[in-house]
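All protein chains but one are shown in place.
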Amino acid sequence: MASESFLFWLVALLTMAGALMTVTLTNPIFCALSLAVTMVGVSALFVTLDAYFLAGVQLIVYAGAVMVLFVMVLMLFDLKHEVKAFTRGIFSGALKIATVGLTAGLVSGAIFATMRVSPPTGEPHLAPANDLTAALGQLLYSQYVFGFEALGVLLLVVAVGAVALARSKGGTHAGS
Amino acid sequence: MDAQFFLIVLLFSPLIGFLINGFRYRHHSANVAGIIATAAAGLSFLAALALVFQLVNFAADSQAGTSAVHRRLAVDLFQWLDVGLLKVSASFVIDPISAIMILVVTGVGSLIHLFSIGYMHHDAGAAKYFAYLNLFLFNMLVLVTGESLPVMFVGWEGVGLCSYLLIGFWFTDEQKAAAGMKAFITNRIGDAAFVLGMFILFFAIGSLSFQTLNEGARRFADEAPLGWLHPITLATLFLFIGATGKSAQIPLYVWLPDAMAGPTPVSALIHAATMVTAGVYMIVRLNALFMMAPLTMMIIAIVGALTAVMAASIGLTQWDIKKVLAYSTVSQLGYMFLACGVGAFSAAMFHLMTHAFFKALMFLGSGSVIHAMHEEQDIRKMGGLRKALPITHATFVLGWLAIIGIPPFAGFFSKDEILWKTFSSPLGHPLLWVVGAAGAMMTAFYMTRLVALTFWGESRVPKGVHPHESPPTMTIPLGVLGVLSVVGGWLGIPHLIGSAMPFHTDNILESFLAHSIVPLPGGESSDSSLEVGLMLTSVVLASAMAGLAFLFYAKKSTAPARIAEALGGFYRLVYNKYFVDEAYFRALINPLMRASQKLWYYVDVSLIDRTTYVLSDTIRGGGSFVRSLQSGNLQQYALYIGLGVVTVLSIILVRG
Amino acid sequence: MQGLESFFEVGLNHYLILSTLLFACGLAGVLLRRNVIVIMMSIELMLNGVNLSFVAFSKYMAMLEGQIMVFFVMTIAAAEAAVGLALAVAIFKRFREVNIRYFEQLKG
Partner (left out) sequence: MGQDFVEVSINVLKLIVIFLLIVQAVPVLVWLERRGSALIQNRLGPNRVGWMGLMQLLADAVKFLFKEEFVPEKGIKVLYYAAPVVALIPATLAFCAIPLGHPIKVEAFHMLGHSWGPYVFPFQGYDMNIGIVFVLGVSSLAAYSLLLAGWGSGNKYSLLGALRASSQVISYELALGLAVVSMVLFYGTLNLSEMIRQQQGVLVFQAFGQMISVPWLPNWGIFYQPIAAILFFAATFAESNRLPFDLPEGEAELVAGFHVEYGGFKMLLFFIGEYGHMMVASALMTVFFFGGYQIPFVNPDEVYQNLTLSLGSSTLASVVTGFLHHLVFFLKFAIFLWIFIQVRWTLPRFRYDQLMDLGWRTMLPWALGNTMVTALVIFILNRSVGG
């Protein structure tokens, strides 16, 4: 138990550090790299939660594809250190931070409140990991097959749309 | 093959023709488009023949020997409307009534398509013209075969649209475009009444299918006689107003003479043979319902008789060859309504059919004349065309004999049946007969005048115009229609004459229609001596008037001018069509426009606009404040979302 | 002693709190940053936070539906990233910068 706790705390710290750096660093490339670290951390957290397949998918999709895309785009833009990384306005800034804080606080409060009412059961009841992947597939292709198909269509549309957007020469201002 | 197949061919072959020509109207020459359109119409005619053949055999198969057979081919294509209680399926029915109509529509229609190939030869928009013509045919067929009022209404509106398009076919001429608009708007008044009638019927009977309507009408038989405010009376009255719009009766007939602005074959097809008879057809279709409402019947008879005589009197004075024919059409339609009004529905159908033949013939003949005269329509500038246009003349004379009611031409039988029924029917009245007979006399006079001025006497053709006979595509339809104008009437030879003939041809048409039409309550009066007497009277009167007109116009008499002078004001009144158009303008249209102007100024500008300005200023003031919230700054929006989340979460946490 | 116990006994709540914190970080990024791409990355961060809670619930409630949901969220996130980046590229081509404020005039 202790080693698992240790693993959790280690990964959680890494993840949180990555997340914080994503938000606070002023060089977007470092932001993206920190986010990649966070993604890998979340993937590790999935492993601690026995979601091996999802951990792999998280690595492939998020860390391997989405974040690489981000990094590539940022590098293409050649954005170095940003002068104005954050929004202006003291009042609105305070309001925004307060909102974030309140959201986090309220959700945590809700979590603690429910823990007091019904403490977590602790032990998971899921079957071993291999069956879990198979079961995931079963569920995905039977009960949620419509969602799956819809996602497929969505991806197709997005692929076409992204290509169309990226190929356009700056929207309505082409030539101006 | 079953009825469904033929019905689909019947309906859709013109539609497909329309689509082909309509989509490629820029690329098809007059010949190509005309052949496509004529082929479509011809195919439709063949399907109609097949259907009618089936319908006739129906009788022989099932109940040989009896005359009253329930002949009916119904085809249900799909469920069209299903809204609450209203369920309408796109179903079509072929029964004796619609059988006559589809034969007339597709038969005469095909001939006129053929005629149009020659007539529209030089027109640049010929393909468009043929596309419209085919579309018209489709809509007309939907109208006549539709099994319920809504389906009929689709066709009803469709033919109205095509009529509008074809009247204003040469839309670059402002007057012609205006004529199209006039027709459309006048029809719209009738259509509104038609729709109101449908609403009332649905309210009263709960269905709009003809069968249920005609059966449902019997429910009210106990309540007879129905008063003015009874739903059936109201509904039939509204439907009749709809019919007056489509069929050009008083008070909505004003559009039809103007509709002559369209190409002449269109006048023949739409404004003489088929579309304008839709009102008559509709009343015959719902005969059981109309029979339930004697008050409506009375109105129909009176309106029909008045229209017949009034239009005929206008026809006496017109100089435009097509205008004369147009008023003649209005007058003949009046006869049909008169027949409907006295309960002689089969006579109305009979006259509808014969009229379709001879009036289409005369219109096409006039088209041929106009074509020969290089678009000249004034009969004062014609005369003596007999030599130049022998075929046209011969066929036109056949039509003339038919319309003035000389036996054994078609018009004689049908008109005489109407007059006899007007006299003898329990719903009729001798006074109506007198009016009808007067109309018949005038008809004889003005038609003779027309023929005499156009074809006979001396030539008044201006120099430089060399009339020539039309090409075969135009003369063949004339010939066919000429034959039909002669023999068409033999389908309905009255019992009286029929029994005297060697082969004992009874009134075929009446027995064919027998089951579809409610018999008159009082039964047939069979005073044969009176019938013969009336028949002879009308023939003699018509011949006399025709002779008079011949003397006046063919022999270059000054009598007409003197009579016109003697009548003075009355002549001018008639010549100017009783100033009906002007009266409408003065009594209805101008006051309406002035009132609308006043409404616009006092209500719209002063009241509503001012109020809305105040309101809008207030709202704009408020809006500019609220706008600052919606700045387009995405992060601000995200903040709102966040604040919303916080609020909802706090509420949840505080409450639970 | 209770605190120490909660340190060693990692349970559902730990994951949920972590997920909340990730979400809050992402939210802060969305609200406060100006660079469109960073904002999109913050959105990904929020989605990851939510995903984490889904998987945690899936384990502790023994229901696979949570993982299905994560699967869907990931796909949609990838799609969103693709479109978002395409937009960012379009904006960058026009303004040579990717500030969020350029998205205000939707006419471009």
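Think of it as A, B and C in the order they're written, each chain with its own count starting at 1.
Note that in this section a contact is a pair of C-beta atoms (placed from the backbone, for glycine too) under 8 Å apart; a residue touches a chain by one contact, two chains touch by 3 or more.
Model, not experiment: these values are computed from the prediction.
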Partner chains on view for the chain not depicted: A
Touching residue (missing chain; options A:Met72, A:Val145 or A:Ala164): A:Met72
Going by the contact rule already stated, which one of A:Thr22, A:Ser43 or A:Thr103 would touch the omitted chain in the full complex? A:Ser43
Residue ranges of subunit A at the interface with the undisplayed chain: 29, 33, 36, 40, 43, 52-53, 55-60, 63-65, 68-69, 71-72, 75-76, 128-130, 133
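Rule of thumb we're sticking to: only the chains that are shown with their structure count from here on.
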So the centre of each chain is just the mean of its C-alpha atoms; given that, what is the distance between subunit A and subunit C in Å? 4
Approximately how many whole Å separate the CA-defined centres of subunit B and subunit C? 71
Could you check subunit B for residues that touch two or more other chains and list them? 635, 639, 642
Where subunit A touches two or more other chains, by residue: 87, 96, 99-100, 103, 107
Can you list the residues on subunit B that touch subunit A in the complex? 635-636, 639, 642-643, 645-646, 649-650, 652-653
List of subunit A residues in touch with subunit C within their complex: 1-2, 4-5, 8-9, 12, 15-16, 19-20, 22-23, 28, 31-32, 35, 38-39, 42, 45-46, 48-51, 53-54, 57-58, 61-62, 65-66, 69-70, 73-74, 76-77, 79, 82, 84-87, 93, 96-97, 99-101, 103-104, 107-108, 111-112, 115, 120-122, 124-126, 132, 135-136, 139-140, 144, 147, 151, 154-155, 158-159, 161-163, 165-166, 168-173
State the interface residues of subunit C toward subunit A in the complex, per the touch definition above. 7-18, 20-29, 31-35, 37-38, 40-42, 44-45, 48, 51-52, 55-56, 58-60, 62, 64-65, 67-68, 70-72, 74-79, 81-83, 85-90, 92-94, 98, 107-108
